[in-house]
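Shown here: the complex without one of its protein chains, the others still in place.
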Amino acid sequence: METKIAVFAGTFDPITLGHVDIINRSLRLVDKMIIAIGVNTKKQTLFSLEDRMAWIQEIFKDEPKIEVDNYTDLTVNYCRSKGAKYIMRGLRNGSDFDYEAHIAQVNKELAPEIETLFTISSPELSYISSTIVRDLILYGGDYSNFVPNSVAISKAKRNF
Amino acid sequence: METKIAVFAGTFDPITLGHVDIINRSLRLVDKMIIAIGVNTKKQTLFSLEDRMAWIQEIFKDEPKIEVDNYTDLTVNYCRSKGAKYIMRGLRNGSDFDYEAHIAQVNKELAPEIETLFTISSPELSYISSTIVRDLILYGGDYSNFVPNSVAISKAKRNF
Amino acid sequence: METKIAVFAGTFDPITLGHVDIINRSLRLVDKMIIAIGVNTKKQTLFSLEDRMAWIQEIFKDEPKIEVDNYTDLTVNYCRSKGAKYIMRGLRNGSDFDYEAHIAQVNKELAPEIETLFTISSPELSYISSTIVRDLILYGGDYSNFVPNSVAISKAKRNF
Amino acid sequence: METKIAVFAGTFDPITLGHVDIINRSLRLVDKMIIAIGVNTKKQTLFSLEDRMAWIQEIFKDEPKIEVDNYTDLTVNYCRSKGAKYIMRGLRNGSDFDYEAHIAQVNKELAPEIETLFTISSPELSYISSTIVRDLILYGGDYSNFVPNSVAISKAKRNF
Amino acid sequence: METKIAVFAGTFDPITLGHVDIINRSLRLVDKMIIAIGVNTKKQTLFSLEDRMAWIQEIFKDEPKIEVDNYTDLTVNYCRSKGAKYIMRGLRNGSDFDYEAHIAQVNKELAPEIETLFTISSPELSYISSTIVRDLILYGGDYSNFVPNSVAISKAKRNF
Partner (left out) sequence: METKIAVFAGTFDPITLGHVDIINRSLRLVDKMIIAIGVNTKKQTLFSLEDRMAWIQEIFKDEPKIEVDNYTDLTVNYCRSKGAKYIMRGLRNGSDFDYEAHIAQVNKELAPEIETLFTISSPELSYISSTIVRDLILYGGDYSNFVPNSVAISKAKRNF
């Protein structure tokens, strides 16, 4: 039987409890899940790629199905290079939906053999986003309830 | 390895090309998919349960992974009785999302071990719904582009 | 040059100031506009077809481009029978949009030569709907600010 | 200083933990809150008016600011009869918003001196609705996590 | 009885008739309302903080319940420093809602004792935003119908 490989792509600047929830809920469905940090050299991030990768590796270090990686290509091209037939995404609300539907349909046109699958965020985590965590960091707010423990206690140098 | 069983539940009054698209796109992901007609004795349907089941069986007769069934219980109870850990759903637009998110979250509360997974409808099929097909039937419109061939040519007696 | 004929279809139970706004704003664009009451024998209305037609005729009696009619067929079939190439619709909010987009796409599939055009309701009228007027009537509320004068002063017998 | 009176109106068929959350969060803001069951003789409810009132009275029996009542009139007329200048509402998602905005604007037109105020549901309760509780009851599902304890243990006779 | 203090926060670049409407409608509910300009040193504004504060002070100079201020901290921290238990917000449409719900839920998590309250914009003002006023200014359009008189006639130097 074909090995089912999925890609969960994002910027993860930083990874949040919302991401972890989506990953854990979809993990059972596949044989391997690649958490892939999309690197866009034009987009400034708050945390370095090294920190972002290290956090994800630490969080899932006991989960053999998970591989952590990064890529600079189009997401569908990256999926093809890894043999992944599934893109996993989380949906938080109706505004997310319109955006995600656009991306999923473009990816379907570019790579018809790759399917995008969605789960809906747990309601108590649905308001968490990396953007809000970064805003809290910038204003000195307490973001420890929004991120995994390894991120919360990190001494990572920020890019600013 | 655990057999992955999914339920795709609906009224299918009648099954449309939109349903078939969602089923075909999610089928690869699972070992078995049960297309399950939810029977609600208080809700009048246009077509009999027998016709609705026969159409689905005919459409997927060459697909060994698919089983066609019907149920009267809560969907999550039905899933448990069949050993299904996944509910498959299709999303067409932002209004669908708010409704589907409600149902998915209630099901998660009732049965935390069952995950709801969504795919987004192909855009050229996203405007098709059983409601619109029934309206076309009632007004004598041509609905053959909206349903599988076996439904279009059917001589099914309608419940009215 | 081709005569441009548009259909503005609805139940108009009763016609509101929201409808009148949309009609007046789109009228300039066409040579003839048919305000067409869709008659659905299964759907109970509050006012009789005769009253609903009489009100619309009274409101637009000085507008030579407007014709008032009723029909029982599919809307696109009715348009074809009248030589109308345009369906005019009003949009009030994002929820309206998803519903209207579905209908417009089905009509496009059924009759590719007929185009649906939309205007957005004037904001101060965007909360008016026939449903709300009917609710006000049923509870004895004052609805005179929501309907044209001829409806407000009418002694029409209601169907209940 | 003027006594601030608010009305929280609904069908409460039955009252849910979502309602209780909204009430508790807005209570501090006002001097008196009237939880008012809107009675519509044309709309069949699952539970009797007596049961629905008794549950709410039981839940808030230690809260002196709360009064439980019922009414058959338009909501704004009822507010006026009680001297209430505020209508309290809860919002769960974007679809709720469009509906609630319509109602609030009609009420503003009918009674400019009455203001509608909204709070947003706690995310972990945002998927709970009376409709979903009634569906669970009808299908024999466990709804005890969705309603206050007094409703969950009730032996109320249902209207069916 | 506790003094009820609310914060209405924003950038007010410039204040519009939409803001004034929301402030006037919520004012009656509280004992004191602080209109607080959030200062973000990384975000370039069109008008200086001094002009923006002066306009608001001029508009509400006869309203003893209103205080005008500015802050650089997280909004909830600012509220705590002022003893404010309420954040007042206006909602214009369903897209606003998803954004505002996120912010409100984060604020609830950070400061559970502070409640966010919403009113819905008057429909005839719902399309006005500071962004649109700034665009009109940049293109030389007439924005006098969108802002209070003191802003419209101002000779304020713009930051560009």
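Should a chain be cited, it is by its letter among A, B, C, D and E, assigned in written order, with residues numbered from 1 in that chain.
Going forward, a contact is a pair of C-beta atoms (placed from the backbone, for glycine too) under 8 Å apart; a residue touches a chain by one contact, two chains touch by 3 or more.
The model shown is predicted, which means the values in this text are computed figures rather than measured ones.
*Asks:* Looking at the whole complex, which visible chains does the left-out chain touch?
*Replies:* Answer for the hidden chain's contacts among shown chains: A, B, C, E.
*Asks:* Among C:Thr16, C:Thr45, C:Thr75 or C:Thr116, single out the residue that touches the unshown chain.
*Replies:* C:Thr116
*Asks:* Considering the whole complex, which of A:Arg28, A:Lys61 or A:His102 touches the chain not shown?
*Replies:* Only one listed residue reaches the unshown chain, and that is A:His102.
*Asks:* I'm checking contacts with the chain that's been left out. Which of E:Pro64, E:Pro112 or E:Gly140 qualifies?
*Replies:* Spelled out, the listed residue whose C-beta touches the missing chain is E:Gly140.
*Asks:* Considering the whole complex, which of B:Ser26, B:Thr45, B:Thr75 or B:Ser95 touches the chain not shown?
*Replies:* Final answer for the missing-chain contact: B:Ser95.
*Asks:* Going by the touch rule given at the top, which residues of chain E touch the chain that is not shown?
*Replies:* On the side of chain E, residues 93-96, 126-129, 132, 136, 139-142, 145-146 touch the unshown chain.
*Asks:* In the complete complex, the non-displayed chain touches which residues of chain B?
*Replies:* Touch set of chain B with respect to the missing chain: 93-95, 123-127.
*Asks:* Please identify, in ascending order, the residues of chain C that touch the omitted chain?
*Replies:* 4, 25-26, 28-29, 85-86, 91, 93-95, 97-98, 100-101, 104-105, 108, 115-120, 122-123
We take it that only the chains that are shown with their structure count from here on.
*Asks:* Quick check: more C-beta contact pairs in A-D or D-E?
*Replies:* D-E
*Asks:* Between chain A and chain E, two touching copies, which fits better, same or different residues at the interface, with half of the numbers shared as the threshold?
*Replies:* different
*Asks:* Among all residues of chain B, which ones touch two or more of the remaining chains?
*Replies:* 93-95, 98, 101, 105
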